[in-house]
Each structure stands twice: as C-alpha cells, then as structure tokens.
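Every protein chain but one is kept in place in this view of the complex.
Note that the chains take the letters A, B and C in the order they are written out, and that residue 1 is the start of every chain.
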Amino acid sequence: MSGNTFGQLFRVTTFGESHGPAIGGIVDGVPPGLALSEADIQKDLDRRRPGQSRFTTQRREPDRVQILSGVFEGKTTGTPIGLLIANEDARSKDYAEIRDKFRPGHADFTYLMKYGLRDYRGSGRASARETAVRVAAGVIARKVLGKGVSVRGALVQIGTKGIVRARWDWNQVSRNPFFCPDPKTAKAWETYLDAVRKKGSSIGAVVEIVASGLPAGLGAPVFDRLDADIAKALMSIPAVKGVEIGSGFIAAQLTGPENADAMRRGPKGKPRFMSNNAGGVLGGISTGQDVIARFAVKPTSSISIEQPTVTVSGKNTTVATKGRHDPCVGIRAVPIGEAMVAITLADHWLRHRGQCGR
Amino acid sequence: MSGNTFGQLFRVTTFGESHGPAIGGIVDGVPPGLALSEADIQKDLDRRRPGQSRFTTQRREPDRVQILSGVFEGKTTGTPIGLLIANEDARSKDYAEIRDKFRPGHADFTYLMKYGLRDYRGSGRASARETAVRVAAGVIARKVLGKGVSVRGALVQIGTKGIVRARWDWNQVSRNPFFCPDPKTAKAWETYLDAVRKKGSSIGAVVEIVASGLPAGLGAPVFDRLDADIAKALMSIPAVKGVEIGSGFIAAQLTGPENADAMRRGPKGKPRFMSNNAGGVLGGISTGQDVIARFAVKPTSSISIEQPTVTVSGKNTTVATKGRHDPCVGIRAVPIGEAMVAITLADHWLRHRGQCGR
Amino acid sequence: MSGNTFGQLFRVTTFGESHGPAIGGIVDGVPPGLALSEADIQKDLDRRRPGQSRFTTQRREPDRVQILSGVFEGKTTGTPIGLLIANEDARSKDYAEIRDKFRPGHADFTYLMKYGLRDYRGSGRASARETAVRVAAGVIARKVLGKGVSVRGALVQIGTKGIVRARWDWNQVSRNPFFCPDPKTAKAWETYLDAVRKKGSSIGAVVEIVASGLPAGLGAPVFDRLDADIAKALMSIPAVKGVEIGSGFIAAQLTGPENADAMRRGPKGKPRFMSNNAGGVLGGISTGQDVIARFAVKPTSSISIEQPTVTVSGKNTTVATKGRHDPCVGIRAVPIGEAMVAITLADHWLRHRGQCGR
Partner (left out) sequence: MSGNTFGQLFRVTTFGESHGPAIGGIVDGVPPGLALSEADIQKDLDRRRPGQSRFTTQRREPDRVQILSGVFEGKTTGTPIGLLIANEDARSKDYAEIRDKFRPGHADFTYLMKYGLRDYRGSGRASARETAVRVAAGVIARKVLGKGVSVRGALVQIGTKGIVRARWDWNQVSRNPFFCPDPKTAKAWETYLDAVRKKGSSIGAVVEIVASGLPAGLGAPVFDRLDADIAKALMSIPAVKGVEIGSGFIAAQLTGPENADAMRRGPKGKPRFMSNNAGGVLGGISTGQDVIARFAVKPTSSISIEQPTVTVSGKNTTVATKGRHDPCVGIRAVPIGEAMVAITLADHWLRHRGQCGR
C-alpha cells in the first residue's frame, strides 16, 4: 500500500512523471469479456487534454494511450491491463528557477522534506499529468458499471460565480469550454476568466459529479463506506481542498425534518425517496438514487505574478511561474472527477458482488 | 478489505452491533514499548460517552474498555491489541416499529438492500456506538505520534450559528458541553439547542480538527495523500456529509495570490509559511504546519417528529423515533474526529518511517 | 497489513496471547444469510482441543467460543463476526526459567530481537493457542463454500513412519487419536509415540489436506495463485517447515510425460483428468479436481530433555521445558490445516465471484 494504488478488487496503480519517457498504469481485477479498445479510452482522454481552449494550458500533449496487455481480440481477458502514454511535449527548458526555489502552493517543499531529493522537472510526480492515467482507468471502470450507469460531471462554480441550477442542462456541458451545464453562466465565465488570465492570475472552482442508474446496496457500513471512498478518491485529485456528498456542508445548517429524505410508495410498490439530501448514500451504502458529490478545486499555484518565497538554501526571494498554465485547473478536473468516481463505483460493484453474490 | 479495517501499517479493525453482547476491535501494527493502560483509553472514551449533558442522548453506557492482548507489564508488545467494550444498556424494548418501517435518513433501507436481511435492533452495525472503538484506537494512535504531537477538535458551528474565531480558546473546549472553543457562542448554543430539543427535532454541526507538532513529510503524492486519507477517515464517521482541508471550499472562491501560502526565511534559516490555507498539506504531504480539517455533520435522523415513510412491505406510513437520542450528534463527533485523524496520522507516521527510514 | 490478518475478501484477523484474559478474532466479509451458531464452531474447536488423548498436551482448555457480533436470529448479517475465547487454564506458574533463557527452536530469541521486549508467559503470541481462532474462522469459511465442498485433513506420517495409501479410509480419521486414515498404521503409531513421549522427546509429522467438490476457476494467474495462497496459509501454522501441492517435491524427479495429467472426454463431454499430479491447481487456478496439499510439521521444541542454550544476558546454560506438552504437534495441526485451506478457498471463492460474477 505504498500510495500509488487505488481500489481493492478493481485496482488502479499508476506511475510516471511529466518529464520521464512515459506515464502509465496497471488496471487489475477487470472482469473478463468486456469490449475495450484504445479508441474507447482516447475519447475521454481527449476531454481532459489541455490546449483545447484559451482557458486551459497551451501545452500540447497528444496523450495517445496504448493498451499493452489484458485485451485480446477486442475483449478484456481478466488479466491486468497495462496502459502507456508517452510524454512528448516535455521540452528540456531551463528548470534552474524551480530547481532552486520553492513555489508557494506547490509540492516542491514537501517532496524535498519527505524524500530528501526531488525530480523538479515539471513538478515530477506531482504533475497533474499523472491524472491522464486515472481518466484512462475511468473508462475501463465505466465498462464494468455497464451502459445502465452514467457518471457525469459539470463545473458548477468558478470563483464566486456559481451556475443557476434551474438552468441545468446536461447537453450543454459539451458545448462550452467549461463543462458548464448552464449556458448563460458559461458566457459570463468567459469574460470573468479572461480577466483572471490576463492578470496572470488563477481562480478556484467547484465540480459536481452525478452517478445515475446505480443499484441500491453498493458500499459498506463502517470504514469503506461508499461516500468515504468517494471522498478519498476526489480529495486525491491534485488541488482539491474539499469534498461533499448530497446536501454536504449545508446539512450542518439544517434540522432533522429539513434534511431527511422522506420515503413513499413508488412504482411497483418500490420505496421512492421524495428528495436526495443524502446524495444517494445512507449508512455508507447506495440508496439507488443518484450519487451526488461535489469537490472544491483551489486556484492554480503556478501563476506569473511574483510571489514571496525562499530558495532551497533558505534565502528570501520571489518566484513567478513563466510559461503555459491553467488559469482555472477546475475545468480539466471535471473528467478526472468523473473517472475517480467511476473507479470507486466499479470497485464497490465488484466487492458487493463478491460478498453478496448479486 | 471488507470494509471494517482502516489503515495500512497502523491498522484498526472493528466489530459489533449496539445490541450484541459487546463491541470491540483489534489494533494491529502498534510499535512495541509504548506505555499503555486501560485508564489511558478510558479518559477519551469518557469524553465521547453519552448522557453527560442534556444535549446528548440520555442512554447510559459505562463504556468500560478492556485490553485483551498486546500489552505486557504496561507496555505494548508489538502484537495486536484486542479491545472489548461490553454492551450494557441494550434494553430489550419493542423494536416492532423500526423492524417494519424504514426510518428516513437511516441505513435501514440500504442494509436490507445490500444484505437481504438486517439486525434492526438499535440500528445494528450502523449504530454510532461502533465509534467508541475508534476513540479507543485513537488513544493508541496518539501514543504512536508521541507527546510532541497534539490532535485536538472543537465544535465550530451548530446549525447556522458559528463561533467567532477571534475568541478561539482551546482551554474552553473542556469547559462547556459542546467542545466549543468560544465561551460566548457556547452560551448561545444552550438556548438554541434547548429549543431544537424541545421540538423533538435535531440540528447539524461543523467540527474542526487541528493536529499540531507534526514533521513535514508525512503522506504520499498520488492516491494515499495525507489529506485524501483524512477525508476518508472523517467521511467514514456516521452522519458526516462533507470534509475540507485548510481553506477548503472557500479556496474555490480565491485567486492564486490569495490562496497561496507565501514562504519566508524563518528561525534557523528554516522556511516559514506566512499563512496556512493549505491546511498543513501540499501535494498530499505534510508541510510541518498545523494539519487542519473540518467536517459537516448532518442532523440526527432519529427525531420524535412524525415523518412520512414506507413499511418494509411497501405501504405508506409515518414514523417517529421514540426514546433517547442526540439533538446534535455533531457534539459527540468531536472526540471521534480527533481519533480518526490521529489514526490516519499514526498510519502515515509508520509508513513514512518504513519507506524513508526517518 | 501488519501481519495478523489473512485473506482479501474473506478476512480473518486474530489477536491474543495464551496468558491474557482471552484470545479472539474478527472475520470480515462473510456473505449474509448463512446459518451460523456457536455450536457449529464448537464442534471443530473440540477436534483441535488438547487433552483428548495421552498423545496431546494435558493442558485443559475448554475453548468455549463466543460469537459477539455479525449473527442475528441464527444467520450471518454480512457485518464482521467477532469471536472470543477466554483463557482459562493460564495458571500463574513460575516463568523465571523461560523468562531468562532462550528455548532452542522457540521464538523467544526472535521476538526479543524484533520487539526489544516480549511476553514470555506461555510463549505469548507465538503460542499455538492462537490457532484456535483460525479453526473457528475455518468453520465460517466452510459455510461460505457450502455443503458441496468438503475440506478434510489426515495425518499421513509421524517421524519415519508413513501410512499405506492403499488402506486410506476417511471414516477412520475420527476413530483414532491421530486423525489417521489407515487404522493399521494408527495402531503402530501408538507404541511409537509412547516411546517418544516417555523419553520426554518429540517427533515431526506430515499432514495432508484434501478439498473436494470445488469448481474450476478459483485462483489467479500470477502472485495470488490458489496454490501460492495455500502455501502461505499452511506455512503460517506454527512449526510448519514445508508445503507441497499435488505431486510436490516428487515432481522434481519426474519427466514431463510422467507428471502431466492427461485429459479425456468425460461424462457429458466434460474434460476429465486421468491423474492428479497437479493437486487440483494449474497455472494457479483450480481445475475442479481435488485440491491436495501436504505440510511438514517439525517436532515440538518444548521437550523435557536438557538442551544447551544461552541466557538472555548471554551466558551458556541448559534448558528443559517442564510441564504439559505435545509429543507430536503434527496431530493437532490437522484441524488447523483444514481451517487454513478452507479460509483460503473461501477467500478465492468470493474473489472469483467478485471479478467473474460466477
């Protein structure tokens, strides 16, 4: 359990720095017989890929994924799936600046404290590039969940500007550069974010993930609760500072009657919930309603504005990150959040089947 | 990994329902030679124990812990520590009501969906009683961290009423029934909560945990980030709906310069952070600053107000929970949150020593 | 993974020393709805219990098991099953001798080297008493496998005296104090072992475990092979020095044609194996034939014959273990071996169902 593996039965292990020859991973425990191709994976990878609008970093990474094993004649074999993504745009620019200085908000300092040395090129292992492999694994996780289950994400807030939920339209998410379900807000964000970008600054955001079509019964009562594992999954995404399920932090302000989701006799006599403050999870186990999670993404630490810091040798100085960076990393966090939730659900899907046989 | 074990090197496994003969657990991987007695554990157990004020359930549980193994002549031996807490106040009252009806906001429905049967007495495994074992394990975790590290918790919000941070005083936490660091707010909460209680209702809350004295370097870069594991640890506490680290959800509203913690040359030339929006964690690894986490606790689902629900056989009905319940479970969540953070830190403490030898 | 947990989905965690108040364990991941009672477990515990013939230690341990959780109205609930066995015959005799001296063949020295201190009473955690919990867990594992699967063990060799396989009769196993399937050999062992016992010596043995009725497909190709996990399971039993599957070490002496198990068209056109040198496992996965494992148990280290050793402070001396000990621990290892194989099979049973859905 050295920290680069996620999941118990559906297990994702990743490796790679942004400036090595490649990044990649192994997805183990995949059920056999699932149709899987590199094209399937590429579709989601492209959604995460940078350089697709002026609101994401201009770094160009084709992010071509290669399946090295575990698939035969178009179907998963049940053996581990090796994934490889070559690093292509790792230009050998001068890293003297970040080699000698700690960038505020970056892992530069903590890596050095932990390991006593660090690969400072492009943040090494801390590079958001590592998340490409998570997205690839997320595609395989979706195959495990099957067509009946959808895991979708949307950007619901940038800085202080949130969407209007009444205008939520999933079809809009793919029609603007923000994965925004509310077109009016998307327009507003363009001007807002342009201003941030031109200042050489950055801004935080909130992402919402919704998983629909799940059966009731996924999860476990105590430590490996479905919501606890989702919290870990989302908090493990770089720059995430908060996670909430259903009514989340608002629940702290509500009374019992306000927060409880009343139940009524539904179609075919099945129980139906009249609301979903629970976010689809009760006692750590899925209710069959949508599983709803939100996470807060901090503003990119890499900005071109000078910030006070110290050198590795302890002298006061300032640092400003030159070059190509995201004004709002929250945008590209959407497909990553979807992937992490899908991976968590696939793992619990198999775990539930293992213990309960259904 | 069937869900009742937490941690990798410092491992806590719990068992028990509120109405069996006992609850308990096993703490494995404890370093040898640590002084440990049942009295050490009892102190924290008593902080969590119900029935200590009119603001917590009047259930009487002595919660006497017994150490069954792993300690010899007052010192840990390095072998697993068996913990046992007898169930004493499990009165055999009539459970017909909750046997036949799903209580909104409870795990009744999800347990039945998952397992096909359930121990309905006192919520079975979903009972908050299980958390007593976590608190006991937390005491052992504190021993691993040593006297130099403190893990303290406080209630910072009940319903819409938050504390005034300027009045924060750790010494006050033990002087009011709310673990509140702000005496003025504590007074206000008394009237506020009395009203809630008399209505037979309940209310949510927010708890803050602060770990001080930690070295930099605890954690890991990708999945097993220190903050990700803390998020799972806290979200695994019953009724928790949200977790945040440092500036948390507020970070979504900030710009890069606002959120970044500037660094300056500090005492002995060591780098010093000028703020702590990171909450003591950068890139998943501790910075050496205080690790700060907050979590939102939903209002108790067990209220004496009638709520619409369905019977197990699918008929519409209403349910009201009779008997002794917490108007604000957030209060007793404070020592539980401390325990879960201490357990997570102890695990990463040992993991870091294992990999990096320091 | 601090060493006191076995299994992934069907997980057994044990605690306890021979001289604490109790030993016990937690069995996690048990499927819900299985009929289980303390009486079911007691039956197997009694088979392992000492003091049933002059060929096992005369220590008296009622070994009464108590189920503390996870069972409701006679059925497993899917939540962890807490097991407790009180230590009753832990007489507070004088341990000065073993406190100050290392007993050859014992863990006295290695515990002190690892932990820097040790609970010397009755070998502490190294006591074979810990295996009682494994036997209890094994009963639960058998429930998971169902009535169609049998896991039986037999003693096939004591010292240099092996059984005659032509005389193998499972019905005989319960009719002699040795779990011996060959009555003639059992008779011979009586005189043989009496001599050993009267000398105050001890002798080794070989145990064979046979699991019948298994489906093909349990296991995994690479590290978690069914045979590899069985090897770990059996080697983890105190005093075991060797494990083999099917033809085992004999396979080293055979040619390809001699060792290969030819296949022919069998009933209903299903493939049938003409022999079982594989021991029911090919490529780490069960073939559907009997899974056959053997393990070698060394002679008890606790003997009343004086042996040269050193004191904890490094002086040469001799030691002889007074009191009640097994002349051949291999005998009581039979039900323990059955339990460990059943636990391993139950774990792979659930793991296979989780991944492959069958």
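Basically, a residue touches a chain if its C-beta (ideal position, glycine included) is under 8 Å from a C-beta of that chain, and two chains touch if they have at least 3 such contacts.
All values reported here derive from a predicted model rather than from experimental measurement.
Panel shows subunit A; residues 1-5, 8-11, 13-17, 20-26, 28-29, 32-33, 66, 68-70, 72, 75, 77-82, 84, 114-119, 124-125 of it touch the chain omitted from the view.
Listed here are the subunit B residues that touch the chain not shown: 1, 8-9, 29-32, 78-79, 221, 350-351, 353-357. Residue-level contact of subunit C with the missing chain is found at 1-6, 8, 14, 102, 104-107, 109-111, 113-116, 125-126, 130, 157, 159-160, 196, 201-206, 215-225, 227-236, 238, 241-265, 269-271, 274, 277-279, 281-288, 296-303, 305, 307-310, 314-316, 330, 351-352, 355-356.
As a convention for this text, only the chains that are shown with their structure count from here on.
The chains that touch subunit A as well as subunit B are C. Among all residues of subunit C, those that touch two or more other chains are 1, 8-9, 29, 32, 78-79.
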